[in-house]
Every structure is written in C-alpha cells, then in structure tokens.
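Let me begin by presenting the structure, written as structure tokens, before commenting on it.
A single protein chain has been omitted from the complex, and every remaining protein chain is retained in its original position.
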Amino acid sequence: MPYSLQQLSDAEDIKVLKHRYFRAIDTADEAILRTLFTDDIFVEYRGGEYLVSLTGNEPMIEFVLNSFHAKVAGMHHGHMPEITFTSADEAEGIWYLEDIFVDLERNVLTIGSAIYKDRYKRVDGAWKIARTEYDRILELVEPIRPELTLSEHYLGKHGRKGAARGDISHLITWFNK
Amino acid sequence: MPYSLQQLSDAEDIKVLKHRYFRAIDTADEAILRTLFTDDIFVEYRGGEYLVSLTGNEPMIEFVLNSFHAKVAGMHHGHMPEITFTSADEAEGIWYLEDIFVDLERNVLTIGSAIYKDRYKRVDGAWKIARTEYDRILELVEPIRPELTLSEHYLGKHGRKGAARGDISHLITWFNK
Partner (left out) sequence: MPYSLQQLSDAEDIKVLKHRYFRAIDTADEAILRTLFTDDIFVEYRGGEYLVSLTGNEPMIEFVLNSFHAKVAGMHHGHMPEITFTSADEAEGIWYLEDIFVDLERNVLTIGSAIYKDRYKRVDGAWKIARTEYDRILELVEPIRPELTLSEHYLGKHGRKGAARGDISHLITWFNK
C-alpha cells in the first residue's frame, strides 16, 4: 500500500528528528537536545564494552552532555532509516549507526556500528523519540596511536569541562575494564 | 517535473529495500535476504582486490551468506540515493557505499567506497533489486594491527561456521594474491 502524503510528510519529520539528535550529541547542543525526547523516553544501548540503560528526558540529556564532554570527540552518523507507522501518531524506526569515538581520557579510539530500533510519538503536534535501543554489530577499539593528531576538536571547546561535568556512572556499565 | 505522490512513495519503498539489503548482509539475515531480489538478478561488484559476478536469486543469497560468515565482520552503508523512474514499475538507482570489512581468516582490514548502479522492478506489488553493479572508488587494505580489538562481533555469533559454510569460489575472483 503506498504511503499517504501525510505519512511521507511525517516520515520526513521523523528523519529530521533523528538527524538533529545525532548532530546535537556530537556538538553537545543542549537547546536541541531539549526538543527531542518524550518525558518518559526509554534508552538501552548494548555496546561491546558498555551498557547504557536509562529512563526519562532529564536523565537522557544529562547522559548525553556528560558523555560528550570536552575530553572526547565523536562522530555519530545514523543511516538508512526504515520507518513504519503503527498509528496516526506513532511510528517505529530502524537505523544503522556508524560511529567514531575518540576518548582522550581513556586513550581509546573506537570505530563501530550498531542497529537502532526506535519508537516515535507525536506529542502536541511534534514527533519525539519515545524509545531507542541499539545492538552493536561491529566494534573495533585500540589505543590512540601517538602518530594520530586531533587537528579539530569541536567538543574540546563546546563540551562540558572540569566541575561542570556530572557523574553518570549509574547510567552506564563498562565491561572488561 | 515534480515527483508524483506515487513516485515519492515508490522512492521511499526502494530506499527501504536497499536499506534492508545492507542491514541483512551485515547481520546474515537470511529471512530478509529472501525478500530482496528478482529471480534473475544480475550482480557484478568490481573491487580493487576482487570481482564478484553472478546471476540469480539463489546464487546471490548463497554468495552473501558464505561471504558474511562467522570469521568476518562487516559494516556496509549505502548512502545518497539518486532514484530515477524509467516506467511505472521500473527504476534505476545510484548509491555511494562506505564499507569496513574485517577478515579474520585473511587477517586483512579493508576500508573502502564504491558507486552502485542498480535497477529495480515492481514484482507482484513489491519492489525488488533486479540488477546491481558497483565500481570501487577508494579501497584501503592493511593487515589487522595487533593492537586492534574486535570488542563486538555480531557475525561471530550469527554467521555461518565450519561445515555450514559453502564454497563460493566460482562467484568471486581474487586479484594480487
């Protein structure tokens, strides 16, 4: 059955919602982050080296802003959406992530991929992320090579620093460390 | 000339078809693979180190499931579609691939890009891939560095192992080896 004009319009809005999410995390853009999630968002990221598990808009924003701090640099690109409508105001989405993460504190470079399964809801006329989960497909980690120069580092200037950083150890579990 | 609503809906379906293809190969998802191709699909992948050439749905599924086995890990992301309709039930598509391929048997890490030229047909109401070709634009290969850890490896659990793996040497030619 073909998509209706309303569905194509909603699918575009949902894609832009997720695109803004990825742009906001890598640039620590709190103003955008405050527009993306339902109040009761459920999040579970099942990585090779970590498990993130949390519920709620404020914990999610705190998680992002304290993960994407001034001592890391990240590229998170979400690709190849498969959007399915489950009602007029609800949809599901599958996305395929590629990420590069440079952790200057842990001296680790991670290159990985993951498959997201999301749910979206229209709240007061605007689409929001209500649930987001991913499973890692591929994760490569190695110490940062001394020959590698971080010649641009947006989060170094715009991410949280020092005492402004909050503790998120209750939201993430690290394995094998 | 603007796209019609039917064309925009068909373009979305074709994009999701190709998105599912990439997701299915990297996760060795046979159920999805069985929904993607016409019976007479033609495939030719012209890589720097290899040439893949085959015809038919079953050979294609066998090629994928025996290439994406438990001793490799892959990330294949298809980007930036350019979809053109050539009739009500036929279309062409150009896509730009990025791939990471970790071959634990050959001890090779490949990072590459390629440009796909595809043809799609609507068969019994569903879009299928009828023809797919690519040419490599960039291909970087190197031995897997000993410092590199594969900290998540989905195909290691879900890909074919041991005696379940079939011989696909008639479908792929390796160069310079």
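Labels for the chains are A and B, by order of writing; each one numbers its residues from 1.
The working rule: a contact is a pair of C-beta atoms (placed from the backbone, for glycine too) under 8 Å apart; a residue touches a chain by one contact, two chains touch by 3 or more.
Since we're looking at a predicted model, the values are computed, not measured.
Interface note: of B:V16, B:V141 or B:I172, the residue touching the hidden chain in the full complex is B:V141. Of the candidate positions A:G48, A:G78, A:G93 or A:G112, contact with the hidden chain is made by A:G78.
Residues of subunit A that touch the chain left out of the display are 5-6, 8-10, 12, 15-16, 18-20, 22-23, 26-27, 73-75, 77-79, 98, 100, 102, 145, 147-155.
By the touch definition given at the top, subunit B reaches the unshown chain through residues 2-3, 5, 8, 11, 47-49, 79-82, 94, 96, 98, 111-113, 115, 135-143, 176.
Criterion: only the chains that are shown with their structure count from here on.
Remark: subunit A and subunit B have CA centroids separated by 26 Å (rounded to whole angstrom).
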